[in-house]
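Working notes, beginning with the structure itself.
Only one protein chain is missing from this complex, and each of the others stays in its spot.
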Amino acid sequence: MRVGFVGLGRMGAAIAGRVADAGFDLTVWNRTPGRTGDLLDRGAQEAGVLGEVCPGRDVAITMVADDDALREVALGPDGIAQTLGPGGVHVAMGTHGVTAIAQVADAHAQAGQSLVAAPVLGRPDVAASGGLGIVAAGPAAAVERVRPLLDAIGRHTFEAGERPESATAIKLANNFVLGCAIEALAEAFALGRRYDVDPAILYEVLTEGLFSAPAFKVYGQIIVDEDYDRVGFTTSLALKDIELTMAAASAAAVPLPSGSALRDRLLAAIAQGDGERDWAVLGREQARASGLEQPTSSKA
Amino acid sequence: MRVGFVGLGRMGAAIAGRVADAGFDLTVWNRTPGRTGDLLDRGAQEAGVLGEVCPGRDVAITMVADDDALREVALGPDGIAQTLGPGGVHVAMGTHGVTAIAQVADAHAQAGQSLVAAPVLGRPDVAASGGLGIVAAGPAAAVERVRPLLDAIGRHTFEAGERPESATAIKLANNFVLGCAIEALAEAFALGRRYDVDPAILYEVLTEGLFSAPAFKVYGQIIVDEDYDRVGFTTSLALKDIELTMAAASAAAVPLPSGSALRDRLLAAIAQGDGERDWAVLGREQARASGLEQPTSSKA
Amino acid sequence: MRVGFVGLGRMGAAIAGRVADAGFDLTVWNRTPGRTGDLLDRGAQEAGVLGEVCPGRDVAITMVADDDALREVALGPDGIAQTLGPGGVHVAMGTHGVTAIAQVADAHAQAGQSLVAAPVLGRPDVAASGGLGIVAAGPAAAVERVRPLLDAIGRHTFEAGERPESATAIKLANNFVLGCAIEALAEAFALGRRYDVDPAILYEVLTEGLFSAPAFKVYGQIIVDEDYDRVGFTTSLALKDIELTMAAASAAAVPLPSGSALRDRLLAAIAQGDGERDWAVLGREQARASGLEQPTSSKA
Partner (left out) sequence: MRVGFVGLGRMGAAIAGRVADAGFDLTVWNRTPGRTGDLLDRGAQEAGVLGEVCPGRDVAITMVADDDALREVALGPDGIAQTLGPGGVHVAMGTHGVTAIAQVADAHAQAGQSLVAAPVLGRPDVAASGGLGIVAAGPAAAVERVRPLLDAIGRHTFEAGERPESATAIKLANNFVLGCAIEALAEAFALGRRYDVDPAILYEVLTEGLFSAPAFKVYGQIIVDEDYDRVGFTTSLALKDIELTMAAASAAAVPLPSGSALRDRLLAAIAQGDGERDWAVLGREQARASGLEQPTSSKA
């Protein structure tokens, strides 16, 4: 299988490395040059321009930052829909909105190609060691065809049906539940502080019992330590994610009241200058709203 | 140690059984008679009236349904504060509000006694086999004194400091985070359904990864199965619990926006006639609000 | 008609003055003595103790601060239910919760008496000049009987049916809509500030058009002027009111999402030390949450 790969950020580079190591014939490209790292040593070739990535390839993989970037590389001049050729499969592995995914799927269908939405679960370091979860949805034959590729990339592929937006919705839902968990933790710790609760004890009660899961252990610990500058995922990126979720919900007429509460707190945190801190900083924002803490900044 | 025990509901009876089996000298009482089960065979004596439970006892344990019941058995005529004697310790193991706990603690302090708030984590069947978690807070000497008793009852005691309300706040916070988790799940599953997501796949993605914890496995499964008549904890009781949390938050000037979203959905579920179903029925209520489901009842 | 009057705060005293001036035989009482002002000169007598207010009277009017006070004067020893005599009517003019009103109505019914809930619309200075609106509900015969009294007190009586809680609900709903209006204004002004909108222009647009009403003119002006120390109604009292509304809604299974948003902001304002400022200070709290303003205090 011949593979074109677009998007060599940290996650993209890690995934492309898995593809190269598995022996696939791989051509990579990134808008900003100089991001191939050791990929060429591991067997990949580099395309000079976007238009050279897909001709003659069976599969195009994209891991790009947002919907605008996806539309550009998929639908633009010299984009994937134009250059991949009939029968090709585009595997979109970024976190995108349902509207963009549907739009790109339509364009590929018109070009006799298929879109498989295949967002991933896990961070770049996990990706490099093959530990990613992958949620894949798209036409059954297309998913079947790229399965060897997905198997080479991650530890497990969750098959989410024939409609690419289904995979998108699952990925968004997963991040949504995580955001709601962090916000609930933030509120719980603020309530505790007002009643002289040692945060470490509350953490222990929660994570030894009903909430003995990574979401609560990782983010609860950051809140306990108030260690918001150890950034896994920024508040600003989290807001972007949640906005995608709210947009998907809005398009489908699904009210998400917990999501609204989460979004409002993310905005307040950003308004206080915490946009580039880890989104567990909701713990601090909730403390502020409870009169337990000073803001770090005034007029933003 | 001589122990008086008030409140033989399912949870109270299970705990009293642990106390009896551990060989403590135990007198039990329940407002509604005929609830001693096999406790007398296991060595307990039964008091005929409330006023006979505490005289001559070192410790009184209560496991009663709500704050009114607690005030009555602790502060009323022939109540614990009046009959336990100086130096006695009242261990309140029910889920109560911070105001009631503070009020009862004051009354005991004035009578030369101590209150240890010691709410439990777990269900009655877990209690019977000694698997409860216990969150205990109160004067250090009092906690120290009742430690053998708590050790006999549960698997682990989380020590939450000298202020009884701290234990209360932890217990309320734990249930609060659980409620928020269920509501977030409910919203996530509704969003998924609108995008043709198989609920079982979403469940798998969530519970294999960030949310591999009992809260998500138990309640996620009920939502997937729409098995709301398998009742662990009713929506009406959940509302009662959350109202205690909101009241504690209000008294301490802590806004809880996720709690507000949760409370509003619980009310809507109750308005639809689902008050006696398991509170995972938030999944159905969220589906209704998303136009995915008919209500089960009209004018309540 | 012989009238007993309990509760001589600012509003009570103003109403009692209207009753005295209209020539009714009036006995007044207040828990804290020395509040009769010029009422005795205007023809009222003062009772020495609560138990002397109602014997031999046709009607008892109460204007007391909260539900606890109402229960005490109505249901306590020497209270109105005990001393008013069969056929008597208790007109409760304070702002109370639906549960307390129902409880007091029951007690009066058992004593062969009637409760008319008759909360008022307007402030004490308006009351003194007879400008109050009154919302009255209770058994038709009882309302009919006290009509001359209500006519003497206010400018208009809105008849709200036979169930006293109906009047309570209307009064609470009125304050609820006001609170929501203030919160919406607070949010709108914060949004405007971020886009360099002159608050005075936004005020003008709103109050010249769709919102040309006292609620928006009065509270909008306070927000424009940031004149939160000119206190009409404190944030803490507003919270108390909204808690009554939320409790009424909870008892009736009515979710109030706007009310939840309002309540959360009131709590945040109180957490920042603004509890004794006018509740238009929601404008400042919203500005804080938007990063436009420093808090006035830290740890409360």
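Some observations on this one:
Labels for the chains are A, B and C, by order of writing; each one numbers its residues from 1.
Just so we're on the same page, contacts are C-beta pairs under 8 Å (C-beta built on N, C-alpha and C of every residue); 3 or more make two chains touch, one makes a residue touch a chain.
Worth saying up front: this structure is predicted, and the values here are computed from it rather than measured.
Touch with the chain that is not drawn comes from one residue among C:Gly7, C:Gly138 or C:Gly291, which is C:Gly291. From the options A:Val59, A:Leu172 or A:Val254, the residue with contact to the chain not on display is A:Val254.
Per the touch definition above, the residue from C:Val3, C:Val91, C:Ala188 or C:Ile242 contacting the chain not shown is C:Ala188. Counting over the whole complex, subunit A has residues 239, 243, 249-250, 253-257, 260-261, 263-265, 267-268, 270-271, 275, 300 touching the chain that is not drawn. Although one chain is hidden here, its contacts on subunit C can still be listed: residues 98, 121, 133, 135, 156, 158-161, 163, 165-166, 168-170, 172-174, 176-178, 180-181, 183-185, 187-192, 194-198, 201-202, 204-206, 208-216, 245, 248-249, 252-262, 264-265, 289-291.
Within the entire complex, the positions of subunit B that touch the omitted partner chain are 257, 267-268, 270-273, 288-295, 297-300.
The rule we apply is simple: only the chains that are shown with their structure count from here on.
Taking the mean of each chain's C-alpha atoms, the chain whose centre lies closest to the overall C-alpha mean is B.
As a whole-number value, the distance joining the C-alpha centres of subunit A and subunit C reads 51 Å. Computed from the mean C-alpha positions, the centre of subunit A lies at a distance of 38 Å from the centre of subunit B.
Contact with two or more other chains is made by residues 257, 289-291 of subunit A.
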